[in-house]
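Structure below; questions to follow.
Entry: subunit A
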Amino acid sequence: MSNIQSLTYFLPELILTSSAMVIILTDVFFRGRNRNRLIWLLSLVALGIAAIFLLLQTTPPDAIFYGALAVDPYSRFFKWIFLLATVVIYVVSPYSRELDNNPRHEYYLFMLLVVFGLFLMASALDLIIVYLSIEIVSIGSFVLAGFLKQERLSNESSLKYVIYGALSSGVMLYGLSLLFGIAGSTNVFDIQAALSGVPDKAHLTLAVALLLVLTGFGYKIAMVPFHFWTPDVYQGAPTTITAYLSVAPKAAGFALALRILGITFGSSPDMNLGEWLPVEGLPFGTLIAIFSAATMTVGNIIAIQQSSVKRLLAYSSIAHAGYMLMAAAILNAQAVSAIMFYLAVYLFMNLGAFLVAIFIHNRYGYDEIEEWKGLGFQAPAVAVAMGIFLFSLTGLPPTAGFVGKVYLFSVLIEAQQFWWLAVLGVLNSVVSLYYYMRILKAMFLDSEPTGERISGHPALSGTILLLMIPVLLFGVYWSPLMNLVRSSLEFFSPGM
Partner candidate 1 sequence: MTTILFYLFSALLLGAALFVVLNRNPIYSVVGLVFAFMNLAAMYFLLEAYFIGVLQVLVYAGAIMVLFLFVVMLLNVQPDRPHPGLIHPDRWWFGIMALIFVSLFLLLIGQGVRALLTSPAEDAAGMGSVADVGEALFTSFLLPFEIASLLLTVALIGTVFLAKKKV
Partner candidate 2 sequence: MDTFDLLATIIKVVIVFVTILVTIIILGLAERRVSGFMQYRLGPNRVGPWGLLQTVADGIKFLFKEDIIPDNVNRPIYLLAPVITMIPAFMTFAVIPFGVPLEIAGHTVKLQVADINIGLLYILALTSVGVYGLVLAGWSAGSKYPLLGGLRSSAQLISYELAMGLAIVGVIMVSGGLTFNEIITHQQATSWNFWKQPLAALVFLVAMFAETNRLPFDLTEAEQELVGGYHTEYSSFKFLMFYMSEYANVITASGFMVCLFFGGWDMPFIDEKALGHWGVVLSVLAFVSKVGFFLFLYIWVRWTFPRFRYDQLMRLGWKVLLPLGLVNIFAVGLWMALRA
């Protein structure tokens, strides 16, 4: 549809960008002492209004801006995930001591811009938008990772992120350009249509293009072997940003990869999710399965040796991406719904775990496991919440993590393929039990009760406890979430 008409469907994103502009101007002209608070408030208001507009968007699936973006329940679901993650981080950020003596107003501004990029990633239907949205999120993340300009670790993490991100973007762009050259158009549906007419000799070119594009997507979701930036960036960045990066861009990467790859290389054009279209010489499903296995294993095994909890959680997030990729090896409706469910659950448990890390960091300034000793007696509520998050990350009942993992495994089992991958997944979950329980052990079993109490800011502790609720709730009564996921499984396709 035309550009003017599309604007009405684009309202949440418009709110985000216009408020970003307002914040930039406020930043320049307002010199009061409460500038940080004011901008924090403005951003929250903007996010709230965007959420309201998102809620009001009940139109059937459609494509806007001449087919560049999709407005459908699938992208809406992911936009909710992004908004939720952002709001949680916003609520907690003013109380994170790490960020003191730093210009918080820039921080809020960049997060707003990153959210805009994430929204675009979830709705992209055009190769150019794919690249631009990934770049907006990446560049915003580069800056946010390097936010603590006085800390060497933060500078280092930002630099590594920049170099790695630039390289991956370049490789992905090359793949995208090859794809465009083969198909003659940047719209994924046109590409899908053109692929059937590709002569046999060009299948190898197509496979190369696909691998290159996969490199870019793999970098975003931290898939092995494109994960090398993750531990250093997650460790060096401020913990609030690490929490955000481990959830939101990863979810966006999955949303984008599933949609783009599913449409282009899926066997049916309207994303009714059949199987992967076999490209000559490239059994795509098996390839994803191998990546998944590698990702899970590498993530879990290296996490065992970590003593810094932030780094440990970074490797664990790599492992979780691996679990989700298990389902991505089979691209059917069940698989996509399992991934979406797991991402929603993962949002709660991962953010919760990182928020407790922020809690510790506020108190001690470090996040080695030694600092966690005795937390069970010093801050019982928070420690219990952390215990629940850890159980959920491992995948033990009755937490939501268990339910999510069951869904992921059941995809493989019901499709009756890749048995070895399912077995590997279970083994990896067992391995992950070790390092998650190490933290639990440190919290409760490693020291005597001293009667000392730590308390953080009520906003921080309150959010941690609030996040604990869905983790427990969805462990026993998860059908509301699953129904939401199933109803969001509608994609835009040109036949509509």
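Note that in this section a contact is a pair of C-beta atoms (placed from the backbone, for glycine too) under 8 Å apart; a residue touches a chain by one contact, two chains touch by 3 or more; residues count from 1.
A word on the picks: all candidates are chains of the complex that A comes from, given by their letters.
A quick note: this is a predicted structure, and the numbers were derived from the prediction, not measured.
Here subunit A is shown alone, and of the candidates 1 or 2 it touches 1 within this complex. Of all residues in subunit A, those touching candidate 1 in their complex are 3, 6, 17, 24, 65-66, 68-69, 101-103, 106, 109-110, 113, 116, 120, 126, 128-129, 132-133, 135-136, 139-140, 142-143, 146, 149, 158, 178, 181-182, 184, 197-206, 208.
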